[in-house]
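One protein chain is absent from this view; the other protein chains keep their places.
Now for chain A:
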Amino acid sequence: MLSIDSLRVTYGGAVEAVRGVSMEVRDGSVVAVLGSNGAGKSTLLRTISGTLRLHRGRVDEGTVRFEDTDLTRRDAGQIVRRGVVQVPEGRRIFGRLTVEENLRAGGMGNRDRAAKARAVTRVHDLFPVLRERAGQRAGLLSGGEQQMLAIGRALMASPKLLLLDEPSLGLAPRVIGQIGEVVAEINRQGTAVLLVEQNATMALGVADHAYVLDVGRVSLAGDARELAQTDEVQRLYLGHTGEAGPAQRTEQASRRTLSRWTA
(Lines give C-alpha, C1' and ligand atoms only; values in the text may rest on other atoms or scores of the structure.)
Protein backbone atom coordinates (compact mmCIF):
# COMPACT_ATOMS: atom_id res chain seq x y z
CA MET A 1 0.00 0.00 0.00
CA LEU A 2 2.86 2.38 0.83
CA SER A 3 6.15 1.93 -0.89
CA ILE A 4 9.20 4.08 -0.51
CA ASP A 5 11.88 3.70 -3.11
CA SER A 6 15.52 4.77 -2.63
CA LEU A 7 14.53 8.02 -0.94
CA ARG A 8 17.10 10.72 -0.40
CA VAL A 9 16.17 13.84 1.58
CA THR A 10 18.29 16.88 2.41
CA TYR A 11 17.69 19.93 4.55
CA GLY A 12 18.77 23.33 3.29
CA GLY A 13 20.45 21.58 0.34
CA ALA A 14 23.27 20.41 2.59
CA VAL A 15 22.33 18.16 5.50
CA GLU A 16 21.52 14.68 4.26
CA ALA A 17 18.97 13.20 6.65
CA VAL A 18 17.75 10.20 4.67
CA ARG A 19 20.17 8.48 2.29
CA GLY A 20 18.61 5.97 -0.01
CA VAL A 21 15.90 4.39 2.12
CA SER A 22 13.46 1.86 0.68
CA MET A 23 10.64 0.35 2.64
CA GLU A 24 7.19 -1.08 2.26
CA VAL A 25 3.98 -1.13 4.31
CA ARG A 26 1.59 -3.85 3.24
CA ASP A 27 -2.18 -3.60 3.43
CA GLY A 28 -3.42 -4.09 6.97
CA SER A 29 -0.01 -4.48 8.55
CA VAL A 30 1.88 -2.71 11.34
CA VAL A 31 5.40 -1.69 10.44
CA ALA A 32 7.83 -0.39 13.03
CA VAL A 33 10.76 1.91 12.29
CA LEU A 34 13.40 1.96 15.00
CA GLY A 35 16.37 4.21 15.32
CA SER A 36 18.09 6.61 17.67
CA ASN A 37 17.97 10.41 17.53
CA GLY A 38 19.07 11.72 14.18
CA ALA A 39 18.55 8.42 12.38
CA GLY A 40 16.13 10.06 9.96
CA LYS A 41 12.90 8.70 11.38
CA SER A 42 11.06 12.01 11.62
CA THR A 43 12.35 13.10 8.22
CA LEU A 44 10.93 9.93 6.75
CA LEU A 45 7.49 10.68 8.20
CA ARG A 46 7.63 14.33 7.13
CA THR A 47 8.33 13.18 3.60
CA ILE A 48 5.37 10.84 3.59
CA SER A 49 2.97 13.38 5.11
CA GLY A 50 4.13 16.28 2.93
CA THR A 51 5.37 18.59 5.68
CA LEU A 52 9.00 18.47 4.66
CA ARG A 53 8.76 21.90 3.07
CA LEU A 54 7.81 23.48 6.40
CA HIS A 55 11.23 22.37 7.62
CA ARG A 56 13.08 23.50 4.48
CA GLY A 57 13.70 19.91 3.49
CA ARG A 58 13.69 18.54 -0.06
CA VAL A 59 13.37 15.16 -1.73
CA ASP A 60 16.42 14.82 -3.94
CA GLU A 61 15.83 11.32 -5.20
CA GLY A 62 13.39 8.51 -4.94
CA THR A 63 9.63 8.31 -4.57
CA VAL A 64 6.93 7.72 -1.99
CA ARG A 65 3.96 5.93 -3.50
CA PHE A 66 0.67 5.26 -1.78
CA GLU A 67 -1.66 2.85 -3.56
CA ASP A 68 -1.51 4.22 -7.09
CA THR A 69 -0.41 7.77 -6.44
CA ASP A 70 2.94 9.41 -6.09
CA LEU A 71 2.91 11.41 -2.85
CA THR A 72 6.36 12.89 -3.30
CA ARG A 73 5.29 16.29 -4.60
CA ARG A 74 1.85 16.57 -3.05
CA ASP A 75 0.94 18.91 -0.23
CA ALA A 76 -0.16 17.83 3.23
CA GLY A 77 -3.86 18.44 2.63
CA GLN A 78 -3.97 16.24 -0.48
CA ILE A 79 -2.10 13.47 1.31
CA VAL A 80 -4.58 13.50 4.22
CA ARG A 81 -7.45 13.27 1.73
CA ARG A 82 -5.83 10.21 0.16
CA GLY A 83 -5.94 8.50 3.54
CA VAL A 84 -2.46 8.92 5.00
CA VAL A 85 -2.57 10.75 8.33
CA GLN A 86 0.24 11.47 10.77
CA VAL A 87 0.18 11.77 14.55
CA PRO A 88 3.05 14.20 15.11
CA GLU A 89 5.88 13.68 17.54
CA GLY A 90 5.28 15.27 20.92
CA ARG A 91 1.50 14.99 20.40
CA ARG A 92 1.07 18.62 19.26
CA ILE A 93 -2.57 18.74 20.31
CA PHE A 94 -4.27 22.14 20.18
CA GLY A 95 -4.05 22.97 23.89
CA ARG A 96 -6.28 26.02 23.79
CA LEU A 97 -9.06 24.21 21.98
CA THR A 98 -11.44 21.84 23.71
CA VAL A 99 -11.14 18.10 23.28
CA GLU A 100 -14.17 18.13 21.01
CA GLU A 101 -12.75 20.95 18.88
CA ASN A 102 -9.49 19.04 18.53
CA LEU A 103 -11.42 16.12 17.11
CA ARG A 104 -13.34 18.47 14.83
CA ALA A 105 -10.07 19.91 13.57
CA GLY A 106 -8.89 16.36 12.89
CA GLY A 107 -11.92 15.74 10.70
CA MET A 108 -11.39 18.86 8.55
CA GLY A 109 -9.75 16.88 5.77
CA ASN A 110 -12.67 14.45 5.76
CA ARG A 111 -15.52 15.74 3.59
CA ASP A 112 -17.71 12.66 3.92
CA ARG A 113 -20.20 13.37 6.72
CA ALA A 114 -21.13 9.74 7.27
CA ALA A 115 -17.48 8.75 7.50
CA LYS A 116 -16.93 11.56 9.98
CA ALA A 117 -19.80 10.37 12.17
CA ARG A 118 -18.39 6.82 12.09
CA ALA A 119 -14.97 8.20 12.99
CA VAL A 120 -16.36 10.01 16.06
CA THR A 121 -17.98 6.81 17.29
CA ARG A 122 -14.80 4.86 16.68
CA VAL A 123 -12.69 7.40 18.57
CA HIS A 124 -15.09 7.56 21.49
CA ASP A 125 -15.19 3.77 21.69
CA LEU A 126 -11.42 3.55 21.64
CA PHE A 127 -10.96 6.39 24.12
CA PRO A 128 -14.02 6.83 26.35
CA VAL A 129 -12.13 9.48 28.30
CA LEU A 130 -12.33 11.80 25.29
CA ARG A 131 -16.10 11.67 25.43
CA GLU A 132 -16.10 12.45 29.15
CA ARG A 133 -13.76 15.38 28.68
CA ALA A 134 -15.30 16.68 25.45
CA GLY A 135 -15.75 20.24 26.68
CA GLN A 136 -12.44 20.53 28.51
CA ARG A 137 -9.45 22.42 27.22
CA ALA A 138 -7.09 19.88 25.71
CA GLY A 139 -4.06 21.47 27.36
CA LEU A 140 -5.36 20.34 30.73
CA LEU A 141 -5.37 16.63 29.87
CA SER A 142 -2.66 14.38 31.27
CA GLY A 143 0.21 13.33 29.00
CA GLY A 144 -1.32 9.93 28.27
CA GLU A 145 -4.73 11.43 27.57
CA GLN A 146 -3.13 13.98 25.26
CA GLN A 147 -1.53 11.15 23.29
CA MET A 148 -4.91 9.43 23.08
CA LEU A 149 -6.37 12.70 21.81
CA ALA A 150 -3.60 13.08 19.24
CA ILE A 151 -4.31 9.58 17.95
CA GLY A 152 -8.07 10.14 18.07
CA ARG A 153 -7.70 13.41 16.20
CA ALA A 154 -5.80 11.65 13.41
CA LEU A 155 -8.41 8.88 13.25
CA MET A 156 -11.06 11.54 12.57
CA ALA A 157 -9.73 11.77 9.02
CA SER A 158 -10.57 8.04 8.54
CA PRO A 159 -7.04 7.13 7.51
CA LYS A 160 -6.15 3.99 5.59
CA LEU A 161 -2.60 4.36 6.82
CA LEU A 162 -1.82 5.91 10.20
CA LEU A 163 1.67 7.31 10.79
CA LEU A 164 2.72 7.49 14.43
CA ASP A 165 5.81 9.47 15.42
CA GLU A 166 7.13 8.29 18.79
CA PRO A 167 3.80 7.95 20.59
CA SER A 168 5.54 6.65 23.73
CA LEU A 169 7.69 9.75 24.16
CA GLY A 170 7.63 11.03 27.73
CA LEU A 171 4.95 8.65 28.95
CA ALA A 172 4.91 6.29 31.94
CA PRO A 173 5.58 2.59 31.19
CA ARG A 174 2.01 1.62 32.03
CA VAL A 175 0.66 4.20 29.59
CA ILE A 176 3.12 3.04 26.92
CA GLY A 177 1.60 -0.42 27.28
CA GLN A 178 -1.85 1.05 26.70
CA ILE A 179 -0.63 2.87 23.59
CA GLY A 180 0.67 -0.44 22.26
CA GLU A 181 -2.74 -2.03 22.81
CA VAL A 182 -4.46 0.88 21.10
CA VAL A 183 -2.21 0.58 18.07
CA ALA A 184 -2.96 -3.14 17.86
CA GLU A 185 -6.69 -2.44 18.13
CA ILE A 186 -6.64 0.28 15.46
CA ASN A 187 -4.86 -2.16 13.19
CA ARG A 188 -7.39 -4.89 13.96
CA GLN A 189 -10.10 -2.48 12.78
CA GLY A 190 -8.42 -2.41 9.38
CA THR A 191 -6.04 0.55 9.44
CA ALA A 192 -2.42 -0.03 8.47
CA VAL A 193 0.11 1.57 10.83
CA LEU A 194 3.61 2.89 10.37
CA LEU A 195 5.04 3.23 13.85
CA VAL A 196 8.22 5.18 14.45
CA GLU A 197 9.66 4.49 17.88
CA GLN A 198 12.65 4.55 20.15
CA ASN A 199 10.84 2.22 22.51
CA ALA A 200 11.63 -1.03 20.72
CA THR A 201 9.90 -3.32 23.23
CA MET A 202 6.50 -1.77 22.57
CA ALA A 203 7.06 -1.28 18.84
CA LEU A 204 8.31 -4.81 18.13
CA GLY A 205 5.51 -6.17 20.30
CA VAL A 206 2.80 -4.83 18.00
CA ALA A 207 4.56 -4.75 14.62
CA ASP A 208 4.57 -7.44 11.96
CA HIS A 209 7.58 -6.06 10.20
CA ALA A 210 10.35 -3.72 11.29
CA TYR A 211 13.14 -1.59 9.92
CA VAL A 212 16.10 -0.21 11.83
CA LEU A 213 17.39 3.14 10.63
CA ASP A 214 20.94 4.23 11.30
CA VAL A 215 22.14 7.68 10.20
CA GLY A 216 19.77 7.83 7.29
CA ARG A 217 20.11 4.25 6.05
CA VAL A 218 18.23 1.04 6.68
CA SER A 219 20.69 -1.09 8.66
CA LEU A 220 18.34 -3.98 9.48
CA ALA A 221 14.97 -5.10 8.21
CA GLY A 222 12.76 -8.08 8.66
CA ASP A 223 10.02 -9.82 10.56
CA ALA A 224 9.46 -7.97 13.86
CA ARG A 225 9.72 -11.09 16.07
CA GLU A 226 12.85 -12.32 14.34
CA LEU A 227 14.39 -8.88 14.49
CA ALA A 228 13.74 -8.71 18.23
CA GLN A 229 15.94 -11.81 18.61
CA THR A 230 18.95 -10.44 16.76
CA ASP A 231 21.96 -9.46 18.83
CA GLU A 232 22.14 -5.98 17.43
CA VAL A 233 18.56 -5.04 18.24
CA GLN A 234 18.83 -6.71 21.67
CA ARG A 235 21.93 -4.74 22.49
CA LEU A 236 20.97 -1.36 21.00
CA TYR A 237 17.26 -1.12 21.62
CA LEU A 238 16.11 -3.71 24.10
CA GLY A 239 18.76 -3.06 26.72
CA HIS A 240 20.01 -6.68 26.89
CA THR A 241 23.74 -6.93 27.21
CA GLY A 242 24.25 -10.54 26.18
CA GLU A 243 26.96 -12.19 28.30
CA ALA A 244 28.48 -8.89 29.30
CA GLY A 245 27.80 -8.09 32.95
CA PRO A 246 27.01 -4.66 34.33
CA ALA A 247 30.63 -4.13 35.35
CA GLN A 248 31.91 -4.60 31.84
CA ARG A 249 29.26 -2.29 30.53
CA THR A 250 30.36 0.54 32.76
CA GLU A 251 33.91 -0.03 31.65
CA GLN A 252 32.90 0.13 28.03
CA ALA A 253 30.97 3.27 28.65
CA SER A 254 33.87 5.03 30.32
CA ARG A 255 36.23 3.94 27.60
CA ARG A 256 33.93 5.45 25.03
CA THR A 257 33.88 8.72 26.94
CA LEU A 258 37.65 8.71 27.10
CA SER A 259 38.10 8.06 23.42
CA ARG A 260 35.86 10.99 22.71
CA TRP A 261 38.13 13.21 24.79
CA THR A 262 41.25 12.10 23.00
CA ALA A 263 39.76 12.21 19.55
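We take it that a contact is a pair of C-beta atoms (placed from the backbone, for glycine too) under 8 Å apart; a residue touches a chain by one contact, two chains touch by 3 or more; residues count from 1.
We adopt the following convention: contacts and distances are computed from a predicted model.
**Student:** Leaving aside the chains you can see, what is the UniProt protein name of the one that's missing? Options: "Biotin-dependent carboxyltransferase family protein", "Cytochrome c oxidase subunit 3", "Branched-chain amino acid transport system permease protein" or "Ethanolamine ammonia-lyase large subunit".
**Tutor:** "Branched-chain amino acid transport system permease protein"
**Student:** Among A:Leu2, A:Val80 or A:Leu227, which residue is in touch with the absent chain?
**Tutor:** In the complete complex, the chain left out is touched by residue A:Val80.
**Student:** Quick one: say which of A:Ser29, A:Ser49, A:Gln147 or A:Ser168 touches the chain that got left out.
**Tutor:** Looking across A:Ser29, A:Ser49, A:Gln147 or A:Ser168, the contact with the absent chain belongs to A:Ser49.
**Student:** Which is it among A:Arg96, A:Arg113 or A:Arg174 that touches the chain not included here?
**Tutor:** Spelled out, the listed residue whose C-beta touches the missing chain is A:Arg96.
**Student:** Please identify, in ascending order, the residues of chain A that touch the omitted chain?
**Tutor:** Interface residues of chain A facing the absent chain: 49-51, 54, 56, 76-77, 80-81, 85-86, 88, 92-97, 101-102, 104-106, 108-110, 137, 139-143, 153-154, 156-157.
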